[in-house]
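The block underneath contains the structure these notes are about, expressed in structure tokens.
In this view, the complex is presented without one of its protein chains, the others remaining in place.
Order of writing sets the chain letters: A and B. Residues in each chain are counted from 1.
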Amino acid sequence: MTTREAAAGVGREERFVATAAEMFLSLDGEIRVGGHYVGLVEHDGLAYISGQIPRVHDAVAVTGRVGAETSLAEGCRAARICTMRALALLRQRPGGLARVRRVLRMTVYTQSAPDFVRQSEVADAASDLLHAILGDAGVHARTSVGAFTLPKNAAVELDLLVAVEPEECPS
Amino acid sequence: MTTREAAAGVGREERFVATAAEMFLSLDGEIRVGGHYVGLVEHDGLAYISGQIPRVHDAVAVTGRVGAETSLAEGCRAARICTMRALALLRQRPGGLARVRRVLRMTVYTQSAPDFVRQSEVADAASDLLHAILGDAGVHARTSVGAFTLPKNAAVELDLLVAVEPEECPS
Partner (left out) sequence: MTTREAAAGVGREERFVATAAEMFLSLDGEIRVGGHYVGLVEHDGLAYISGQIPRVHDAVAVTGRVGAETSLAEGCRAARICTMRALALLRQRPGGLARVRRVLRMTVYTQSAPDFVRQSEVADAASDLLHAILGDAGVHARTSVGAFTLPKNAAVELDLLVAVEPEECPS
């Protein structure tokens, strides 16, 4: 793709769909949450995305502590699923991934063994995927830490802040 | 209340006061912090609220690891106190809770036992309370993780990002 095409979001949709297929992920349904919060809040050109765990349908696909019962490779797979879920939340809105101007910040929590200190490598799996699908718009500031425990024993959780184009006026 | 009243912030003050009374919480004094930071920074229509622990006057009301010496119910109580403190910081500013347009993001840290994975239920207590007091304006994006340790052995800590109406010009 040309820089201009990348800037216009050309190909993002196709790359998202191809990546989901490679990962055998089905993310077409609405991503629901329980309780009085939502997966994504949009305000003043920014999309705040809730912490995503590697849930696929009703099960968490990758659980456990990375560096102990869960391998680094599995941790990276978890990070990629979380990233796809975050993108799916953006994608199910009008305008989809083409509205993404820039991923501003990502925070990645890796449920870690006591001596596991390679959280950056887990986070790289998420960062690389954002770049692969969104191009330069996917390059972000990042914080990566080792969590003691995560909801539902998820191996990884991550959240995003994303700058988006203004919504079109309803016609 | 009608949707229009809710949107205008009608009843928020009353619900805050009633909830504080039910919880036997006195939050009328200034919430102070030591050191060179503050409880709330407002900039360009957003209020950044510092991490709140379940402090009541000079003591932390709920300490310990949730899932070990501290029960899930106590964790939920801690989350509610933190939420009330965050709202108290908003409330002590000119215009008070009526200026809240939308809670954009909440991050909830639960000091957890090694096998405690119900952090979402602790966070739900905070989310539910935001909704109960602020209505739809209280529905937010959320990240919920298990912390290893928290300041002063607090059971829960949470922070908020809140969109607020512009301040009135000083007359």
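Please note the rule applied: contacts are C-beta pairs under 8 Å (C-beta built on N, C-alpha and C of every residue); 3 or more make two chains touch, one makes a residue touch a chain.
Just so you know, these numbers come straight off a predicted model, no measurement behind them.
Trainee: Out of A:56, A:98 or A:163, point to the residue that touches the absent chain in the complete complex.
Mentor: Only one of A:56, A:98 or A:163 touches the chain omitted from view, namely A:163.
Trainee: Which chain B residues touch the hidden chain?
Mentor: For chain B, the residues touching the absent chain are 34-41, 43-44, 46, 48-51, 107, 109, 111, 147-153, 157, 159.
Trainee: By the contact definition given up top, give the residues of chain A that touch the hidden chain.
Mentor: Its contact residues with the unshown chain are 45, 101-102, 104-106, 112-120, 123-124, 127-128, 130-131, 138-148, 161, 163.
FYI, only the chains that are shown with their structure count from here on.
Trainee: Could you put a whole-Å number on the gap between the CA centroids of chain A and chain B?
Mentor: Computed value for the inter-centroid distance: 26 Å.
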